[in-house]
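Everything on this sheet refers to the single structure shown next.
With one protein chain removed, the remaining protein chains of the complex are shown where they sit.
In this document, chain identifiers A and B correspond to the written order of the chains, with residue numbering beginning at 1 in each.
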Amino acid sequence: MAVLLKDLITLDNEVFSAYAFWAGVLVIKMLLLSILTAIQRIKTKTFANPEDLMSKHQKVKFDNPDVERVRRAHRNDLENILPFLVIGFLYVLTNPSVGLAVNLFRAVGISRILHTIVYAVVVLPQPSRALSFFICLFVTVYMAIQVIFAAL
Amino acid sequence: MAVLLKDLITLDNEVFSAYAFWAGVLVIKMLLLSILTAIQRIKTKTFANPEDLMSKHQKVKFDNPDVERVRRAHRNDLENILPFLVIGFLYVLTNPSVGLAVNLFRAVGISRILHTIVYAVVVLPQPSRALSFFICLFVTVYMAIQVIFAAL
Partner (left out) sequence: MAVLLKDLITLDNEVFSAYAFWAGVLVIKMLLLSILTAIQRIKTKTFANPEDLMSKHQKVKFDNPDVERVRRAHRNDLENILPFLVIGFLYVLTNPSVGLAVNLFRAVGISRILHTIVYAVVVLPQPSRALSFFICLFVTVYMAIQVIFAAL
C-alpha cells in the first residue's frame, strides 16, 4: 500500500476528524462513569478503602449492587471502547470510503452511549444492553480485519 | 531526532505494518474473551445482572470459578495488551531496526495468544502462564525505555 499517513491523519480528512470527534466524546463518557461510581459510593455509603470512610462507625464494603452495576458498565467500556480507539485509528490508515467509515464511527459512538444509559443510568431490560454491546464489537472486529488485510 | 512520522507511519514501512497486523490480531483475540465470558455465563447460569436472568427462579451470582477465570484472563489483557498497543505505536516512531522490531511484535502477539490459551481455554500448569505473561511485559518495558530515550 502506498498511501501515507500524512495524507490521512489530518483533521482535513473527514474520516480522521470523525474518528477524533467520537474518540473525544467516548473518552468523556467513560470518565463520567468514574464520577457516577463516586456518586453511588457516597449515596450508598459503600467505600472500598478505610481512608475513604467518612466516620469511624463506617466499615469498608464491596457488595453494593448499585455501585457494582456502574463498575461493571465501566469495565465493559474498558474492554470495548479502548480497543476500538486503537483499531479505529489504524482503520483510518487503510483509507476507507468516507461514507462507510464516518457511519461506522457514528454507530459505535451512539451505541456505546446507549450501552451506558441502559446499563448504569436507567437500567432497561434485555436485549437493549446486548444490542448496544454487539454493535461496537462487530464494528471493531470488522475494522481489525481491514487493518490486518491492509498490513499483509 | 529528525525522522518524521510521515516516513514511518505508513503501511509501506515493514515495522509499522507488523505493528498494525498484530494490533488487529490481538484486539480480535481480546474481544473473543467477551464472547467466551458470555458462553461461560450461559453454560453455568451465572448472571451478574437481574435483567440477564433467563427465568424467575434464577438469582444473580458472582462467584463461578469458570466465569471468573475468563474474566481474570480478560482483565490481564487490558492490563498488558492495551499499554503495549500504545507503546508499540510510539516505538515505531523511534525508527528501530526492522528485524528486531518485527520479531518483538511477533513475540508479543504469539505470547499473548498463548497466555489466553493456557489461562482460559485449556488451563495448563505454571510456569506456562507466567512465561507468556512476562514476554509481553518485558518487551513493552523495553519499547517504553526506547521511546523515553528517543523523546529526551
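We take it that contacts are C-beta pairs under 8 Å (C-beta built on N, C-alpha and C of every residue); 3 or more make two chains touch, one makes a residue touch a chain.
Treat the numbers as computed from the prediction; the structure is a model and nothing was measured.
Of the candidate positions B:Asn13, B:Thr46, B:Ser111 or B:Thr140, contact with the hidden chain is made by B:Thr140. Among B:Leu26, B:Ile87 or B:Leu104, only B:Ile87 touches the chain that is left out of the view. Listed for subunit A, the residues touching the missing chain in the whole complex are 5-6, 9-12, 17-18, 20-21, 23-25, 27-28, 30-31, 34, 48-49, 51-52, 74, 78, 82, 85-86.
Contact between subunit B and the unshown chain involves residues 1-6, 9, 68-69, 72, 78-80, 82-83, 86-87, 90, 93-94, 123-126, 129, 137, 140-141, 144-145, 147-148, 150-152.
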